[in-house]
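With one protein chain held back, the other chains of the complex are shown just where they sit.
The chains carry the letters A, B, C, D and E, assigned in the order they are written, with residues numbered from 1 in each.
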Amino acid sequence: MQTHKAKRVAIIIEAVMESRLTKALNDAGVTGYTILPVLGGSGRSGSWNRAGQVSRASGMVQVVCIIRPDRLDKMLEAAFAVVERHIGVVSIQDCEVVRAERF
Amino acid sequence: MQTHKAKRVAIIIEAVMESRLTKALNDAGVTGYTILPVLGGSGRSGSWNRAGQVSRASGMVQVVCIIRPDRLDKMLEAAFAVVERHIGVVSIQDCEVVRAERF
Amino acid sequence: MQTHKAKRVAIIIEAVMESRLTKALNDAGVTGYTILPVLGGSGRSGSWNRAGQVSRASGMVQVVCIIRPDRLDKMLEAAFAVVERHIGVVSIQDCEVVRAERF
Amino acid sequence: MDQLLSLAAENLISPIILSFVLGLLASLFRSDLSVPEAAAKALSIYLLFAIGFKGGVSVADHGIDGRLGAALLAGIILSAGLPMVAFGLLRVMTRLERLDAAAVAAHYGSISIVTFVAGTSVLESQGIGSEGYMVAVAAAMEAPAILSALWLVARGGGSDARGMDSALLREIMLNGSIVLLVGSFLIGMITGPEGLAEISSFIVSPFKGVLCIFLLDMGLVAGRGLREGSGVLRPGVLAFGVVMPLVGSTIGLGTGLLLGLSTGGIALLMTLSASASYIAVPAAMRVALPEANPSLYLTLSLGVTFPFNLTLGLPLYVAVAQALTGG
Amino acid sequence: MDQLLSLAAENLISPIILSFVLGLLASLFRSDLSVPEAAAKALSIYLLFAIGFKGGVSVADHGIDGRLGAALLAGIILSAGLPMVAFGLLRVMTRLERLDAAAVAAHYGSISIVTFVAGTSVLESQGIGSEGYMVAVAAAMEAPAILSALWLVARGGGSDARGMDSALLREIMLNGSIVLLVGSFLIGMITGPEGLAEISSFIVSPFKGVLCIFLLDMGLVAGRGLREGSGVLRPGVLAFGVVMPLVGSTIGLGTGLLLGLSTGGIALLMTLSASASYIAVPAAMRVALPEANPSLYLTLSLGVTFPFNLTLGLPLYVAVAQALTGG
Partner (left out) sequence: MDQLLSLAAENLISPIILSFVLGLLASLFRSDLSVPEAAAKALSIYLLFAIGFKGGVSVADHGIDGRLGAALLAGIILSAGLPMVAFGLLRVMTRLERLDAAAVAAHYGSISIVTFVAGTSVLESQGIGSEGYMVAVAAAMEAPAILSALWLVARGGGSDARGMDSALLREIMLNGSIVLLVGSFLIGMITGPEGLAEISSFIVSPFKGVLCIFLLDMGLVAGRGLREGSGVLRPGVLAFGVVMPLVGSTIGLGTGLLLGLSTGGIALLMTLSASASYIAVPAAMRVALPEANPSLYLTLSLGVTFPFNLTLGLPLYVAVAQALTGG
């Protein structure tokens, strides 16, 4: 099957910042993304898990975004402006997609 | 540690289509996959999130499938027959696995 | 944006083994990971889904760990000591991260 | 008319409707108030179980009315027929394409069980009785509309419809809410008033309060639907969302009179005919007609018709039923 | 015998059992009806809290019976001993390997608290009292069976058992249901009838109704288990799932008579001995004996023994206890 190169960016971020991040992505012209739940984790700021939260507020989510390689930099900049001062992790991977016109 | 090349296919698809997709995968001989929950997302068909759904019915899920490279094409074809006319995204990545005989 | 090479290890494992796995990771000096929920799946041990479980006990989770390439082997060894005799899947991918000093 | 207005006013200031309005306003003003999905689903299981059980007990209590069979059949015919009416109206009132029009029509042939539940609670607070088997009629009306809509599409000759396969048919007939409603109806019939006595402090006393929280969530969801989907609501479409329940309830009224139902039974049949599905039918449409636009039918059914029925429709249907039966 | 039959019939048409049957049928016919995991867990927290609390209040009310200590000890011995019996039976009746047989045996030494809860509710509806501390006995019976099973495996000399480490031991002893059961039992004992009065419209009145919904879900889960796991149920294994509760309850009966428990207390001890765990023990087995086949023990315990006890077992145990104590 004919596939096309793309990038897959995964951003793990505090749930309270989710709407700010997706707004920044939209403003940067990135309108395709998926949000995955996160149960817990551990990092420099210690470990946490959902069962230890009083409310969803302080949990985290993962925002996954598949994007054309040439649009990656613009997207990363938009994302970083939001993520920068918050706990969270950004990772980038190569991937392939089938219908390139969608990304 | 000795590792082997494989492909990781991730399909984001409407929850109502999940059982049809896994059935198609099974019929194509793909019996290993994992289903992850999705909280929300945005694409050409607009944005949605789980809180905005009356029932699970109209949500989405992610089906992740690790597969031997030589079986990729057959799997993609089976998947596409189901996904084609539905909203959703298919992405393919390289990965490595430890116990190759399992895939 | 300046990025650095890293590895992304994803381990799908029974929920009852989660704390043992994260403990083993911590003991091996791996303190950064994220835990994602899993809704269901299929493998050599048959298929299962969350709705079919009496309690969370017998469900599965996915532990994702981004790590510097030179620390991969040590991490895999620690993980395998726990995963070995249990049902589950380990996959490894290349990825890139922005702030390398964190991993 | 006066009576109708005071009835409407009374209905509007009940905690149940106000909870819905609270939810609606909260989401229109983009508050982050939300009911967890699992909790909303648990509440709906409670409501279905309770309403089904009580219906069954009432049948056990009063004996099976000779009209049960006729009422079930009438429900099936209504559900299959109303989509034709809706489709006709849509082609006249809107510019929707055949595919979208058929998908919308399916929703209006089928029913909203929550509107039905709210209707029973309006009747109850006014001391109007109704046939216990109306619950079974509600269940019977869930599915036939889907087949009608698929037939409407197929007749159009397009290859757009994936159409009905046996898996889909089973999914529709055995979807959770039908099974739960019919199942608890049967349990209520079998265990009768004694069974009810055992669990009435669970399914009777707290019922209205639970309904408040559930409608709070429905308001939140409807409001979000309106906020995100309002783009699809061109004037004609919007008007359809209010006209169709009036047309549907009138047809339901005629049917109810024909069947010789009680005042409450007629009001409920009007409510069922007026209401539009937003769970079972959307799910079936995603499978069978994936190219139809989901935000169109969801916004219309949940954002327009549901609030209309809940606030203005219900008191209207009850008043009309009372006026025409002298009940 | 007549009495037994009518008792069984009465039990079978209670809303509680019928809800279970509804769930079972719904999943056997592959309906998509399901109770969200979070809701099911919340219901089980409610049931454990309520049953524990009421047990504690009853002890506070009637004073601590001199037999409490003896009953706890008996419970521990039963839990540790029944796996030996089960293991022996399995080796005779089935071709299971030592590892699988030991894992299954562990489940039958331990208990199913939902079966216990259903038992108390059968007793209650027949007006038969029981010792409040039976709840504590239930808690005491959860864990010892696991140790016995690990010992059975270790004795076999295989290196198959990961065995017991201190982390696992703590997890077993402090697993959520033991802690909640014992904790609410103590709260009930401390606050007594006054505490009960404060919260009885939460934990007493709606109890049976909540149990209905919970058993609906248990039926759904058991049905799915049967559908997916029926492959493992060879005739011998299947027979074990029905014979073992009969054997277990007989041993429980003897113990109860020895202890001099009341009619209700004996029926509950029979129920505990007859029931098989499907939460705590499976989790422990996954950690300690990962090579044992989970679908074997889960299908057997949840798909065979649980339904058997719920429908036929309970009325039988109650009738036998009544007959032998003249209660």
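As a convention for this text, contacts are C-beta pairs under 8 Å (C-beta built on N, C-alpha and C of every residue); 3 or more make two chains touch, one makes a residue touch a chain.
Small disclaimer: the values here were computed from a predicted structure and weren't measured.
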Contacting the left-out chain in the complete assembly, out of D:Arg30, D:His62, D:Arg155 or D:Arg234: D:Arg30
Options D:Arg170, D:Lys208 or D:Arg227, residue touching the unrepresented chain: D:Lys208
Per the touch definition above, residue among E:Val179, E:Ala239, E:Leu257 or E:Val320 touching the missing chain: E:Val179
Touch residues of chain A, complete complex, unshown partner: 14, 16-17, 20, 45-48, 50-58, 85-87
Interface with the undisplayed chain - residues on chain D: 13-15, 18-19, 22, 25-26, 29-39, 42, 125, 201, 205-210, 212-213, 216
For chain E, the residues touching the chain missing from this view: 36-39, 41-42, 45-46, 49, 53, 170-171, 174-176, 179-180, 183-184, 186-187, 190-191, 195, 198-203, 205-206
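As a convention for this text, only the chains that are shown with their structure count from here on.
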Label of the chain whose CA centroid is most distant from the centroid of chain B: E
Interchain centroid distance [CA atoms averaged], chain B/chain D, Å: 34
Between chain E and chain A, distance of the C-alpha-averaged centres to the nearest whole Å: 45
Chain B: positions in contact with at least two other chains: 36-37, 47, 93-94
Residues within chain D bordering two or more other chains: 37, 41
Pairwise chain contacts under the document criterion: A-B, A-C, B-C, B-D, C-E, D-E
